[in-house]
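Complex shown without one protein chain; remaining protein chains in place.
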Amino acid sequence: MTTRIDSFQDYRSRMNERILEIDHLGIKRFFNLDTAAYKDAALDTSTKELLGLVASTVLRCNDCIDYHLIQCIAAGWSDRELYDALNVALIVGGSIVIPHLRHAVETIDLLRAEGTVVADTNR
Amino acid sequence: MTTRIDSFQDYRSRMNERILEIDHLGIKRFFNLDTAAYKDAALDTSTKELLGLVASTVLRCNDCIDYHLIQCIAAGWSDRELYDALNVALIVGGSIVIPHLRHAVETIDLLRAEGTVVADTNR
Amino acid sequence: MTTRIDSFQDYRSRMNERILEIDHLGIKRFFNLDTAAYKDAALDTSTKELLGLVASTVLRCNDCIDYHLIQCIAAGWSDRELYDALNVALIVGGSIVIPHLRHAVETIDLLRAEGTVVADTNR
Amino acid sequence: MTTRIDSFQDYRSRMNERILEIDHLGIKRFFNLDTAAYKDAALDTSTKELLGLVASTVLRCNDCIDYHLIQCIAAGWSDRELYDALNVALIVGGSIVIPHLRHAVETIDLLRAEGTVVADTNR
Amino acid sequence: MTTRIDSFQDYRSRMNERILEIDHLGIKRFFNLDTAAYKDAALDTSTKELLGLVASTVLRCNDCIDYHLIQCIAAGWSDRELYDALNVALIVGGSIVIPHLRHAVETIDLLRAEGTVVADTNR
Partner (left out) sequence: MTTRIDSFQDYRSRMNERILEIDHLGIKRFFNLDTAAYKDAALDTSTKELLGLVASTVLRCNDCIDYHLIQCIAAGWSDRELYDALNVALIVGGSIVIPHLRHAVETIDLLRAEGTVVADTNR
């Protein structure tokens, strides 16, 4: 069965490839810099993916939430830890975040139902 | 010497006291819930303060950045770790975040110059 | 006929129940505090639902707009009054609000076509 | 004694006059439309100023908060009613709103200390 | 074949007509002022549509992006110029803009596949 997560990942991959075909060095470098920002450094990848999840939630971007949830689950964060991070986003961002909390909780459930979640290495 | 951090903390304490004098249960309960969100739970306080810092930075609130930097430094995060978290905020939020990055880096320098940084337990 | 309002309400109810199954006291308390904020107090419920509508519109959240429109219509606000409130949101928030104004006006029409609108008491 | 409210009002008046000297019809018409949005119509001025206050608070603009607080107090809203409206803004907008809540509560106190508050008729 | 652009334009036209049926002078005047803002004046229409595109992108509104892309293409901007403008929006707004960059690039491809793009004169 194709879930909305699968459709999102297909669309995302297809359009990212399309964007990288564009002859614009600035856009390509931005994508590289974005990937690099989550690599192990002073902080490790798993902590930074959690930061990415909370940033995406307070900025209220469902696609970004889904992307970072995939990365967070692949990095080994448990549901209880993800809910605790989402609670920080909820208190910082307020009730306007609730529709995105519903989306995030549904995404976690869909990802857990799928079984193994693999990190996206080509951001 | 009184730094802008001291002035901010004085103003913040004075006005938070003033707000809690107000006879409004919802506001009081919101303040309690906000404090509770950063207590050790599935995630520990130090991780959650770092989440608060990144959320505050992408939402571009200098007072919130200063508050969470105080908490993060009291929790033991090093400058290199804080810069790495701020880099995530910068890539997520873009160049519009740069004025707040300048503010954050100055706050870190001011706090380190002051010496011991104590967490605010009465949020 | 199932309208997009019905689908939204089904999804919203189902996911809110799912969220409240989660063992996280902070999230549960936030939901309670959110419900409580709109109860009769110094201001009455109907005024506060109108405030919620305008806040949702300037923050550009369609789900929040739909929720507060249901509550506002159940509270007795007329279309002319709702349009006048939406005009305040439009002037404050600018043309970026227009897609949400289109959504809001369509929701009002769908709700009026359905007939009786009942307030959601379990937020 | 000159308070920060007086300084804000002086600056605001001076710069609004400067803006209206500019030979740009669109800007002039926007200012007129903004003034008109708060006139008695389907909703009365006092309700619409309260909507403007909550919109300004969730969008986190201190100057806009001060402007609408002056108008709200001139329109007769009590402190308890203003706090109840600000609580709606706090729950919708989250803890990122708290610095603006501190500002708003201080402005209310400054305005009450000044005595009579007169509505700004030349927005 | 009906693309999502066609569906968007149908919905947008239908709902704008519905909105202009509403007896609210403020809303009508706002729509007129919005149309007027992009007319040739000190800056020409094509430059102002590009400004509208970048403003819509950093504010992350897909409907607004689609609308301004139609206007920009009708005004004669090439794909390379549009990508260069979108790169400014990406650097200003950060990675949270990426889902809207994907949307914008897809819209450009859909519009080019359709052939002639006509400006919307009744905004």
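Going by the order they are written in, the chains are A, B, C, D and E; count residues from 1 in each one.
Operating definition for what follows: a contact is a pair of C-beta atoms (placed from the backbone, for glycine too) under 8 Å apart; a residue touches a chain by one contact, two chains touch by 3 or more.
This one's a predicted model, so the numbers in the text were calculated from it and none came from an experiment.
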{"item": "Left-out chain, listing which of the shown chains it touches", "value": "A, B, C, D, E"}
{"item": "Selected residue (touches chain absent from view) among C:Ala36, C:Ile96 or C:Leu110", "value": "C:Ile96"}
{"item": "Sole contact to the chain not displayed, among E:Leu25, E:Ala41 or E:Ala113", "value": "E:Ala41"}
{"item": "Touch with the omitted chain, as defined above, among B:Ile5, B:Leu90 or B:Leu111", "value": "B:Leu90"}
{"item": "Missing-partner contacts on chain D, residue numbers", "value": "11-12, 15-16, 18-19, 22-24, 26-27, 30, 34, 55-56, 59, 61, 63-64"}
{"item": "Chain C residues touching the omitted chain (full complex)", "value": "58, 90-97"}
{"item": "Residue ranges of chain B at the interface with the undisplayed chain", "value": "60, 80, 83-84, 86-87, 90-91, 95-96, 98-99, 101-102, 105-106, 109"}
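Quick note on the criterion: only the chains that are shown with their structure count from here on.
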{"item": "Graph distance between chain C and chain D, where chains that touch are linked", "value": "1"}
{"item": "Neighbouring chains shared between chain A and chain B, ordered by label", "value": "C, D, E"}
{"item": "From chain C, the most remote chain by mean C-alpha position", "value": "B"}
{"item": "Inter-centroid spacing, chain E versus chain D (mean Cα positions, whole Å)", "value": "32"}
{"item": "For chain C, residues contacting two or more additional chains", "value": "26, 30, 33-34, 37, 41, 55-56, 59, 64, 80, 83-84, 87, 91"}
{"item": "Chain contact graph, described as a line, ring, star, complete graph or other shape", "value": "complete"}
